[in-house]
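This is the structure I have questions about; it appears just below.
Only one protein chain is missing; all other protein chains are in place.
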Amino acid sequence: MVHVKTIEDLKKIKEEFGKRIQVSGKNFDPEKVVQIKVGLGTSGIASGAKEVMNFLRDELEKRNIEALVTQTGDMGYSYAEPTIEVKLPGQPAVVFGKVNIKKADEIIERYIKNGELIDGILPTNYMTI
Amino acid sequence: MELVKLTIDKKTLEVERGTSILNAARKVGIEIPTLCYLNLDGLNIENKPGGCRICVVEVEGRRNLAPACATEVTQGMVVKTNSTRVLNARRTVMELILSDHPFDCLVCPKSGNCELQSLAHRLGIRDIPYQGEQSTYRKDTSPSIIRDVDKCILCRRCEMMCNEIQTVGALSAINRGFMAVIAPAFEMNLEKSPCTYCGQCVAVCPTGALTEVDHTRQVITALADPTKTVIVQTAPAVRAALGEEFGLEPGTLVTGKMVSALRELGFDYVFDTDFGADLTIMEEGTELLDRLTKYLGGDRNVRLPILTSCCPAWVNFFEHNFPELKDVPSTARSPQQMFGAIAKTYFANQLGIDRKNLVVVSIMPCLAKKYECQRTEFSTDGNPDVDFSLSTRELANFIKLANIDFGALPESDFDRPLGESTGAAVIFGTTGGVIEAAVRTAYELYTKKPLAKVDFEELRGLEGIRAANVDFDGLELRIGIAHGLGNARKLLEEVRDGKSQYHAIEIMACPGGCIGGGGQPLHHGDASILKARQKAIYMEDQNKTIRKSHENPYIIQLYKEFLGHPLSEKAHHLLHTHYFDKSTQIVIE
Amino acid sequence: MAKYRMHLLVCDGTTCHASQSESVKNALQDCLELNNLENEVKVVSTGCFGYCEKGPIVKVLPDNTLYVKVKPGDAEEIVKEHILNGQIVKRLLPTESVAQVYASEGKTPFFDKKQIRIALRNCGFIDPENIEEYIAHDGYQALCKCLTEYTPQQVIDIIKRSGLRGRGGGGFPTGLKWEITAKVKSDQKYVICNADEGDPGAFMDRSIMEGDPHSVIEAMAINGYCTGANKGLVYIRAEYPLAVKRLKVAIDQARAYGLLGKNIFNSGFDFDIELRYGAGAFVCGEETALIHSMEGKRGEPTFKPPFPSEHGYLGKPSNVNNVETYANVPVIINKGADWFASIGTEKSKGSKVFALAGKINNVGLIEVPMGTTLRDVIFKIGGGIKGGKEFKAVQTGGPSGGCLTSHHLDTPIDYDNLIAAGSMMGSGGMIVMDEDDCMVSIAKFYLGFTVDESCGKCSPCRIGNKRLYEILDKITKGEGTMEDLTKLRNLSEVIKDTSLCGLGQTSPNPVLSTLDNFWEEYVEHVVDKKCRAGSCKGLMKYIIDAEACTGCTACARACPVNAISGERKGPHFINQEICIKCGTCMEKCKFNAVLLQ
Partner (left out) sequence: MAVIKLPESKVQQLKDICKSFNNDKGELINVLHKAQEIFGYLPAEVQEVVAKELNISIAQVYGVVSFYSFFSMVPKGRFPVSICLGTACYVRGAEKVLDEFRKQLNIQVGESTPDGRFSLSCLRCVGACGLAPVVMVGEKVYGRVAPEDVKGIINEYANL
């Protein structure tokens, strides 16, 4: 385990984190892999976000798509839970709302596989710092 | 000390930093009304939850009103205690408090002596516009204390007394919001709680929520019964406080008038608990010397320090909280019970009547005495040694009820034989008194020399825990004194942990000792009343010709005719007791 | 891999939907098919863009052109000009100011700057259970900077200059609070995080703890460094199991990385954090009550002064801030006080997180710069009122706040403006109400909450709020009098003026603000015995429409109090004197003949 003692230690972690993403022992190149974040706050979970996350993990593996599915906090769109963010390599991230299993399947088949946008995109209406 | 200049109601004054607005105002003759606030100066007892909001005042520059009791003065502060805003707020708050209070003032035991009632009068409340639901609870009666918490205004004084001062922990605030109330755990009866019946909650309750169980009716019935001989004993602290109920200055001794009043009430013999106190000294003093001699002689089967055992609330306290130490206190019964035991044997014999036809009434500054006289170990064949115990307050009411003009009564003396007592017995009424009385006797018995000076100033005072060494002709007797059960707990913990340095410890449950007992006229937070009572007690001692218990001629006679000698078998049987484990037991199923 | 060369995004947010976005979508689809473009260009409906008053909105990808107020008839022009000819349809572009916003857009194709995420910067972005991801987003750099480059006083000065004020409701200047605690001399001090978010309808702090727990940990350590405290305590609601779990994971990770514990960043500074759980008492959000609760006691507040900064947990100086306040701190250190102070209004700097809920389309968690108007929040970000109903009021500040009306919609949100308007910032709950909400009932709802949550220590709050509730209840039952309205006001003012703690000092605000802003509604209840929102049961009448009634007697048989009379096969009648308004007759009637009036 890294013991952080200097600003350089922090910077190193930051750099490394950008370069390699490790999931269950496998290294991923963030530039080449599909990255999905599932909003797992209380309202997300209450709306079924965990089921969606499990579905995505299982199905992406079954369908041989190199993808990294991680959890994140509340994205703010309580009215459209569960919400997920999908980032295809080299493209801006897109947030989908009201994602149930059926919608998740559609996202894999149409957006992830074909780059085809589907109904239910949530425009990011804020600026982050 | 830094001085702070401020203005209250256009009066400019300078007070020490740290003074509350309430106390600062008092200095310029402005009396801001209070309700929950209580301060017994010099006894370290203060209740300042800032909860009732009656004492609110306007402070210039402040958004909302400030409670005068809890707000400290600041430099240049401008305070208004009677602006329209303040008066309206104070009235509304009072109306709210009254809207959650029963309207049965006329038949309330506190009527005429109720702080809430006086305040409503002072604020000129004429109606209660904010009517609504009132909180209601079950009335709870124990052997000593009645809880009628419908009348509770959540001033928290009793909770503070029970937990912070007495560390008894019988009461706590429970529930919250409108349902909040002060009660034992699970709203169980006080009788099932670790309550010691010290009555300090009753002594500070501003309303009729906490009162004593009134036994006056039973006494009246007994007095009216021609088959009964009714005798009365009065505790030393009663005579130093009873006068207050009749408008006399606190600290006025009314021994003679009290005796006359009791005669007028119809008691056949008016005796003195002081006689029992002298007897206690004989037994307890001898026990102390016995244990001490054995201990110094290397006998490790005896335990020191010896603890006094004349305070029934204190006895309850260690039975609940320190059962493992129950062989440490003296086994001597309290003066009330010694008196009762002698009355129902020795004196009944003298009169030639059956003990069942002799009714013994005690007048006590205490509520725990009501419980004590009901303990089964203090009865023979179901007949108690002491039948009824009335508080000082009950006696005062009884006298008024009997149309007796107390002020006009002549002074008269107690009856013999059980009315004779010494100065040593009188000082039982204040903290430090029992041990001083014991020292006066033990010294002479131990050293076989007369005391050069009877007064032991080093044992007196109002400090919560005091310590003094008394020279017994070469032997340094180390003495500890505690009053208030919280202070007692500290000394007890030392004993339990084997760290106690004392040979003897006196403990009184009530702050100040019996002068501050739960059955005394209400002090309403004025500590100077307790101090005046203490002064009166020592004055009574001064005035006595005999000031050492072992010199009481009737005590000497009692031993000669009846008991034999202190700690004799008969004395053991009649004058000593044993203690019980009353702590909560976890029984494994 | 992309099948489509272009996407047309049509906003299908509720407001746009109401303004025919569906027809626009269909028209675009038809035009594409007409031009055989359906396999090259796809029409997609999206959630709200936050520009509802300009709707329907169409956005063209990949070139990010935004068209506003698009009508079905514009579809042909968009397809022909933009898609086929590559020419932008200028007349459908938004006005200049909006265009600028969109012109500067950066990372994402769906971008609008009404919201700024400072406290929520990582929330919904990073994996809260992965400390490395937090570090990758510049996490713990602020702590490092403070410990290695600044003196405690310098850090305090930065916070002071930033203008950050407490986000828990009171709005006390954070830097000043830190400075007071720092100046008190004591062998032991504590850093306390108030995570007892109790306002009904508020979930800002919970979201931050669930989404970005490290930002709170980092800020608490910074505070510890400033004030001289080595121990931090988070007082968190036991009802927030997920937040508890994420915080625990984060604390463990921070310890493992040496970011909590001994000698952090080799500076000689030690700091660690423990959790303490609340147990369901709203009053524990008050800092003295919170401290008593942490000490294992009843959560009753005590009179201030002394303040916790001097006499806090276990009698030691303690700095108490809430979650959101702490979450702002690392950014302020990293980006500087001036940057933070450049956002917001004169006296309220930075941004504020709100939990937007109630009768609003886009319920959610938002963060806006101080000074944003209520109108922007409700109608742009919030997407307007649900079901196209009329906006009636917005409640801010929870049970301590007030109800604001359409008159206040253009009020820029900051601490002082909200207080001036008769409400308060509170912790950030924002509940929108529509024409179906009865304002007397709303006031009663909040008072019911206060009565439940009052600790009972001081008489005005314990009894006064109960009486307020009872009077309001009486009014909603149609039994109120004009005198009651006078009583309501006097009682409210006295409770505010005399209560011991913040709970009682603010609890009458929902009553006072509705009395001020909806006086006619109270008078209607009292004088006309009428509830315009139709929500006060006691003021409603069940009546039978004689025309529709078939005389089947089902209602009469079901009525529990025999209030219904009438001949079989003839019209029935409800005796209003007897009726208890249970509604059974309405349930039983198969002919919709029972009406509620």
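We just call them A, B and C in the order they show up, numbering each chain from 1.
Going forward, a residue touches a chain if its C-beta (ideal position, glycine included) is under 8 Å from a C-beta of that chain, and two chains touch if they have at least 3 such contacts.
Note that the coordinates shown come from a computational prediction; the quantities given were computed from them, not determined experimentally.
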| query | Of the chains that are displayed, which are in contact with the missing one across the whole complex? | reply | A, B, C
| Quick one: which of C:68, C:264, C:363 or C:413 touches the chain that's been left out? | C:363
| task | Give the residue, chosen from B:184, B:305 or B:365, that touches the chain omitted from the document. | result | B:184
| query | Out of C:219, C:353, C:433 or C:485, which is the one that touches the chain we can't see? | reply | C:433
| message | On chain B, where is the contact patch with the chain that was removed from view? | response | 163, 168-176, 183-186, 192-194, 581-589
| For chain A, which residues touch the unseen chain? | 42-43, 45-47, 77-81
| remark: Listed in rising order, the chain C residues that touch the chain left out are 198-203, 206-207, 238-240, 276-282, 293-299, 314, 355, 357-359, 363-364, 395, 398, 429, 431, 433, 437, 442, 445-446, 452, 455
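To be clear about the criterion, only the chains that are shown with their structure count from here on.
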| note | Expressed in whole Å, how far the mean CA point of chain A lies from that of chain B is 73
| said: For chain B versus chain C, what separation do you get between their C-alpha means, in angstrom? | reply: 56
| In whole angstrom, what separates the CA-based centres of chain A and chain C? | 26
| Numbers and ranges of chain C residues touching at least 2 other chains | none
| field | Touching two or more other chains - residues of chain A | value | none
| remark: Seen from chain A, its contact residues with chain C in the complex are 1-7, 10, 13-14, 16-18, 37, 39-43, 45, 70-80, 83, 85, 92-93, 97, 113-129
| remark: As the complex stands, chain C meets chain B at residues 281, 283, 298, 300, 302-303, 305, 451-460, 462-464, 466-467, 470, 487, 490-491, 494, 496-500, 505
| query | In their complex, what parts of chain C are in touch with chain A? | reply | 1-4, 7, 9, 11-12, 42, 44-50, 59, 61, 107-118, 120-130, 132-133, 135-136, 138-141, 144-145, 148, 203, 206-208, 210-212, 240, 242-243, 256-259, 265-266, 331, 335, 357, 361-367, 381
